[in-house]
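All protein chains but one are shown at their positions in the complex.
Chains: A, B and C, in written order; residue numbering restarts at 1 for each.
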Amino acid sequence: MDLKERIARRVAQEVQPATLVNLGIGLPSLVANYVPANAGVFFQSENGVIGLGARPPEGMEDPDLTDAGGGFVTAVPGAAAIDSAMSFGLIRGGHIDMTVLGGLEVDAQGRLANWMIPGKLTPGMGGAMDLATGAKKVVVAMTHCIKDRPKIVESCAIPLTSARPVDLIVTEMAVFQPTPDGLVLLEHAPDTDVAAIRAATGAAFEVSSGLKEMSLDAP
Amino acid sequence: MDLKERIARRVAQEVQPATLVNLGIGLPSLVANYVPANAGVFFQSENGVIGLGARPPEGMEDPDLTDAGGGFVTAVPGAAAIDSAMSFGLIRGGHIDMTVLGGLEVDAQGRLANWMIPGKLTPGMGGAMDLATGAKKVVVAMTHCIKDRPKIVESCAIPLTSARPVDLIVTEMAVFQPTPDGLVLLEHAPDTDVAAIRAATGAAFEVSSGLKEMSLDAP
Amino acid sequence: MPAMKRSITPAKAASLIPDGASIMVGGFMGVGSPNRLIDALVAAGKTGLTLIANDTAMPGKGVAKLVTARCLSKAIVSHIGLNPETQAQMNAGELEVELVPQGTLVECIRAAGVGLGAVVTPTGLGTPVQEGKQTLEVDGVSYLVEKPIRADFALIAARQSDYAGNLEYALTAQNFNPIMALAGGTVIAEPEHIVPVGMIPPDAVRTPASLVDHLIERAL
Partner (left out) sequence: MPAMKRSITPAKAASLIPDGASIMVGGFMGVGSPNRLIDALVAAGKTGLTLIANDTAMPGKGVAKLVTARCLSKAIVSHIGLNPETQAQMNAGELEVELVPQGTLVECIRAAGVGLGAVVTPTGLGTPVQEGKQTLEVDGVSYLVEKPIRADFALIAARQSDYAGNLEYALTAQNFNPIMALAGGTVIAEPEHIVPVGMIPPDAVRTPASLVDHLIERAL
């Protein structure tokens, strides 16, 4: 199981039945693979569809049905097509039960930075600022480090995506919950321990009294 | 020709071809009767239809197709059904070329009051404040007096509908244009003159150098 | 596959709404209102409700039944002119009426639904609507700051739903319904028809299923 699959499996456990969920592009989009088809979950894609389905078989694409990355998708029975005002109305109005976003950095308060690296890369925020500010629950799904450099840091070196702390951070090593008193380690991966997590984390954190091992079973 | 028909005929001359027009309930709604069918005019009803048609024959009503007063209407080919947000988005966004509103009072600056009489009657403003503030051109269609009391007054005794002056006032006696310097009399009815209009008007007004007789031909 | 919703009776839906709750109810002069749900509220003898709606219709129609049955302590509406009962209860001090310009009303409901902090509008400036409100200057122009309007419950009428809760509306029965579906804490929809999931094309949906909490069963 590669790191991304591990993270996606753990995040999938956060998806509640009968909810509306937005998955960011890249790693977060993998989460859909581990959500049971009978969970009654609707996936939203912010470009305008609620009820996103799997990639269509070759030769069965519709150029007018795509995800936020421009890739071909399908729609499940019961899907709705919406314009961008309704799409972001749902996001900003708190109608998205959960969003999963990728991360470049997260600070000790749990605030996400994921839309630009000054002087290097400026993809833009797209819908990330709206999702990070407006979704009911915000989960960051990211690798713990990039080239051995911790992505969870005391203070972000790059601009924030939102002043609102996220609700959960899931990496291949650990699960953290941001609280008003700082980060709390809830879970460690089966192949690591608190000391290793401390070594790979750039911010102080408390260890939950209920610390447990991360389950990698999909729900 | 009764007074209301006279007013409606004169207002109909203000309706430009190929425009979108909102008519208030009551007297203003009569204007539609004098707009040629081939003028390419769309009538909007703020409860949610663009392309309002005539009253349906008895036995051919649709309870889900009504005007702003709740009366049965039809829709012309090319009509669109819209929700209240789009309807008032069009009104407030300047997409209505012209609205015709009834009036209780209009002041010397051309500001309309038509939604309540304190202590007596409070129908409410409905969409009148939005129309008076947002339509591209606002025409007031009203009888000149009520029980010999002028409705055009120096200062309104009842609350204003909008701080924005209207563009034209049409009564059975006269046509006035509000300007930054006050009201200007543009036209007098065939059966009256400036002196009679002065006697029936509670506000000072200039007489246009191009004063002419009101035409009562429908366009 | 989306979550499905088992439809409930109007009486059951009414039982979810406590006395004193705020309710937004779709409809325009009685057209496009959830009539069986309104009847159930009257039958249950609800009191102290705050009504948010375009108008109070005319006696015997739509939300006017809530006025007549004295279910309301407050009404936030744009027009009461066709309902003498509203006017009478207001004048007698039995019903508080807050009049809001119709465009401001729908925009403030939308603002609550889409997470905006306020509506910034010229409508109402220089009129009694301005009283007690903030103004905001943008590029040298003054606007009124109107606050979002939300409610504990949104009671919606629709032409058709599927069992997921996707809603379609018809003609002028649409009016405030799709906007209110965004702004109610709990959204109860009363469709005329309920069809299986998959029967409504995605492009025909005006209110996505996720916004709807309860469906009223179709009339027999």
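As a working rule, a residue touches a chain if its C-beta (ideal position, glycine included) is under 8 Å from a C-beta of that chain, and two chains touch if they have at least 3 such contacts.
All values reported here derive from a predicted model rather than from experimental measurement.
S.K.: Taking the complete complex into account, which shown chains does the hidden chain touch?
M.R.: A, B, C
S.K.: Out of A:3, A:18, A:125 or A:153, point to the residue that touches the absent chain in the complete complex.
M.R.: Touches the omitted chain: A:125.
S.K.: For the chain that's not shown, point to the residue among A:56, A:159 or A:202 touching it.
M.R.: A:159
S.K.: Among A:28, A:78, A:110 or A:134, which residue is in touch with the absent chain?
M.R.: In the full complex, the listed residue that touches the missing chain is A:134.
S.K.: Per the definition of touch given earlier, which of C:21, C:170 or C:195 contacts the omitted chain?
M.R.: Within the whole complex, the residue contacting the unshown chain is C:170.
S.K.: Mind pulling the chain A residues that touch the left-out chain?
M.R.: Considering the whole complex, chain A reaches the absent chain at 45-49, 62-70, 75, 81-85, 88, 91-92, 121-130, 133-134, 159-164.
S.K.: Please identify, in ascending order, the residues of chain C that touch the omitted chain?
M.R.: 107, 111, 114-122, 134, 136, 138-139, 141, 143, 145, 147, 168-171, 174, 202-204
S.K.: Using the touch rule from the top, list residues of chain B that touch the missing partner.
M.R.: That gives, for chain B, the contact residues 17-18, 20, 37-38, 40-42, 49-51, 75-82, 85-86, 88-90, 92-95, 134.
Quick note on the criterion: only the chains that are shown with their structure count from here on.
S.K.: Could you pull out the chain whose C-alpha mean position is farthest off from that of chain C?
M.R.: A
S.K.: Distance between chain A and chain B based on Cα centroids, please, to the nearest Å.
M.R.: 55
S.K.: What whole-Å value do you get for the distance between chain B and chain C if each is reduced to the mean of its CA atoms?
M.R.: Chain centres of chain B and chain C, defined by C-alpha means, are spaced 29 Å apart.
S.K.: When you check chain A against every other chain, which residues touch at least two of them?
M.R.: Residues of chain A never touch two or more of the other chains.
S.K.: Give the residues of chain C that touch two or more other chains, as numbers and ranges in rising order.
M.R.: Within chain C, residues 110 contact more than one other chain.
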